[in-house]
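The following block contains the structure, expressed as C-alpha cells.
Here the complex is missing one protein chain, while the rest keep their positions.
Right after this comes chain A.
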Amino acid sequence: MIPAAFDYYRPKDVEGVIALLQEHGDDARVMAGGHSLIPMMKLRMAEVPHLIDLQDIAALKGITIDGDTITIGAMVTQHELINHDGLSAAAPILSEAALQIADPQVRYMGTVGGNIANGDPGNDMPGLMQCLDAQIELLGPEGTRKVAAREYYEAAYMTDREDDEVLISVRFAAPTGGYSYEKQKRKIGDYATAAAAVQITKAEGRVATASIAMTNLSDVPVWSEDAGDALVGTTCDAEAMKAAVAAMLGDIDPTEDNRGPVAFKRHVAGIILTRAITRAWDRA
C-alpha cells in the first residue's frame, strides 16, 4: 500500500494541465479527489510518474443552473451535490444518488468529474448521467468537444476520452417528472450489487417518457432504452414493470464476484429496478 515515486504538479489553469499532459503523454494523469486514483497507485495497479492535481483550477468548480440547463464543473464534489439548494430542487435525483455513494469522508473529496472519468463499472455517476442524457465536455489541445454520456463508455476503465483531454463539465436538461436512485450494497462504502437510476414523466395518467440506467451490472453502465420504452404509454402497472425488467435483463451482463453469483445479481437487478420505477412513478 505504498505508491511508487511520482512528481506532483498543481497547475492554476486548464491550459497548464493540457501542456503537462502533452509533455508527459502516457506517464501523466490528472487527479481530482484522488479517491479512486490514489488507492490504485498505492496498490501499484496504476503507475503515475507525473501526477497533476486539479484542485487549484477554479474554472472546473461550480454548479450553474441556467434556465433548464444544469452544468456541473468536473471538480464539484459529491458532497456539494447533496447540499446545493438549487440543484436539489432542479434535479433531486443527484442528491439522492450522491447520498448513496461511499461515506461522508469520501464524498468531501470525490468529485463528479473523477467519478465520471474513472470508467469503473462500480461508479454511480456514469449510469446516472446516462439516465439524464448528459453531455460530457472535454478539453484537449484542439479545443473542446462534447460527447453524450450514453456514448462515452467503451469498456471497464476505457472511455472515449483521449489521454491528453480533460473532462471539464457535464451538462444536462433539468429533468422533469418523477425520479429515483435505488441501490443495493453490502455496507456503507461499498459499490453497488445493483443500482438503478430512473426518471419518468407522466401525462394523462400514463408514462410519457422513461429513462432507465443500471450500474455495476456490466463492464460499462447500461442505459436500457428498451426498458424505458416498455413503460411508455402504460400506467406503470405490474405488467409494464415486468416488461421493463425483462428488457433491462436483456441488456445487462453481470459477472460473479464476492457480492454474489450471476443469478442473484440478475434477480436483484430486477427487484431494484422495480422498486426504482415504483418510487419514480409515485413521484411523477
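Note that in this section contacts are C-beta pairs under 8 Å (C-beta built on N, C-alpha and C of every residue); 3 or more make two chains touch, one makes a residue touch a chain; residues count from 1.
Operating definition for what follows: contacts and distances are computed from a predicted model.
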Tell me the UniProt name of the left-out chain, picking from "ABC transporter permease", "Carbon monoxide dehydrogenase large chain", "Nitrogen fixation NifU-like protein" or "Fe-S cluster assembly protein SufD". "Carbon monoxide dehydrogenase large chain"
Specify the residue from the set A:25, A:62, A:189 or A:233 that touches the hidden chain. A:189
Residues on chain A that touch the omitted chain in the whole complex? 1-2, 4-5, 44, 103, 184, 186-191, 193, 258-261, 263-264, 267-268, 271-272
